[in-house]
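A single protein chain has been omitted from the complex, and every remaining protein chain is retained in its original position.
Chain lettering (A, B and C) follows the sequence in which the chains are written, and residue indices restart at 1 in each chain.
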Amino acid sequence: MSLVLNREQLSDYLVEVFPQVEKDFVIDSLDENSITMRLKVGDRHLRPGGTVSGPSMFGLADVSVYAMILALKGRQSLAVTTGCSMDFMRKPDGANDMIARCSLLKLGKTLAVGDVLMFSEGSVKPVARATMTYSLPPAGSAAAAFG
Amino acid sequence: MSLVLNREQLSDYLVEVFPQVEKDFVIDSLDENSITMRLKVGDRHLRPGGTVSGPSMFGLADVSVYAMILALKGRQSLAVTTGCSMDFMRKPDGANDMIARCSLLKLGKTLAVGDVLMFSEGSVKPVARATMTYSLPPAGSAAAAFG
Amino acid sequence: MSLVLNREQLSDYLVEVFPQVEKDFVIDSLDENSITMRLKVGDRHLRPGGTVSGPSMFGLADVSVYAMILALKGRQSLAVTTGCSMDFMRKPDGANDMIARCSLLKLGKTLAVGDVLMFSEGSVKPVARATMTYSLPPAGSAAAAFG
Partner (left out) sequence: MSLVLNREQLSDYLVEVFPQVEKDFVIDSLDENSITMRLKVGDRHLRPGGTVSGPSMFGLADVSVYAMILALKGRQSLAVTTGCSMDFMRKPDGANDMIARCSLLKLGKTLAVGDVLMFSEGSVKPVARATMTYSLPPAGSAAAAFG
């Protein structure tokens, strides 16, 4: 499957639909098999002890998979997150950005599944993993999104 | 198992350790079997279309289970979130607060499991469910938290 | 939502479509909100140490949710399991049957989510919990089952 949106187009589109997250995320790289997304870690993402908060990691995983779906399906996509499982394995380093490497395990007509590994930049041991599932309503049926 | 902290004590302690979340969460009720936690939904929790964001719901689930563990184990607890599974079932209503009803399925020596149902206030149909798991390091072994 | 199949009809149908599981499962009770399913624990479900195996508990959770969907949607249903999360909290007692209490959190047009608590008979503390998700293809579109 080839990319419908390249990195610049995808980045512009994310800013357009999620203006509130523009300051948080950067697409480091994108090809037809995977995306690397960066969370620009700032004070608002931290918890006492200098770790990155769980909600921030959830958000990073979610935007990574969503962006990969958009890159392959195009702007008209209406993917709705229906499920998530995460394992938190190591303490994230709040002094560094967090890097998510994401690929899709499935991109079907009605269901997408994305896999994400998250690292504190500079470390090779994963901080967390996530699997996110999405419902993909048929084009034009936004009302069906919560099937 | 009886409460070690009552609602006021628990509320004070959460403010002390998580000053950044004070504005977001309120404990509506607490007894030895369950806690009801409110997310005071504001603009910062919303996504386009007026729904409550996934990270906000993750945060609500996490703080609910964490608070219930604290209420039963006391201030010295060092619970570390190790896993999460969530299902998103209906579109949350961004015009209303979100209410989480949480109980613990297990509170062992080293492992706790909490179950959470989340509702938009005024609706009886759940918006999302979550199960959160926590590692409970032995007292005094903070270093073991990421076991 | 009212039952389309009563307990006897549902039981007969399960035997018809899953002849290999007839010896394992019994529907203890059924109403429009919940089902109680029994795993008749035998040697083939056990692991060393006298505990019930994980696959046996997975099977119990899956058949419970599937049966509840059938009871509400009828025989023509083609629910396909798309996801599962389970937490194993206590050691099951291989000398007793295992009882699953299941209810549906969502039964939409294309997605169903069921919640299951499992107990060793005679104990009030849950051995495991599970959430199972199903894709519900539109009637007549079996080919779409793996969307």
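Note that in this section a residue touches a chain if its C-beta (ideal position, glycine included) is under 8 Å from a C-beta of that chain, and two chains touch if they have at least 3 such contacts.
All of these numbers come straight from a predicted model, not from anything done at the bench.
Across C:Leu10, C:Leu30, C:Ala71 or C:Met89, the single residue that touches the chain missing here is C:Met89. Subunit C meets the missing chain through residues 17-18, 20, 44, 47-48, 53-56, 58-59, 62, 80-91, 145-146. Contact residues of subunit B toward the unshown chain are 82-83, 85, 108-111, 133, 135, 144, 146-147. Residues of subunit A in touch with the missing chain: 85, 87, 89-90, 105-106, 108, 111, 113, 115, 117, 126, 129, 131, 133.
Rule of thumb we're sticking to: only the chains that are shown with their structure count from here on.
Rounded to whole angstrom units, the spacing between the C-alpha centres of subunit A and subunit C is 32. A straight line joining the Cα centres of subunit A and subunit B is 23 Å long.
Mean C-alpha positions place subunit B and subunit C at a centre distance of 28 Å. Across the assembly, subunit B contributes 85, 87, 89-90 as residues in contact with two or more other chains.
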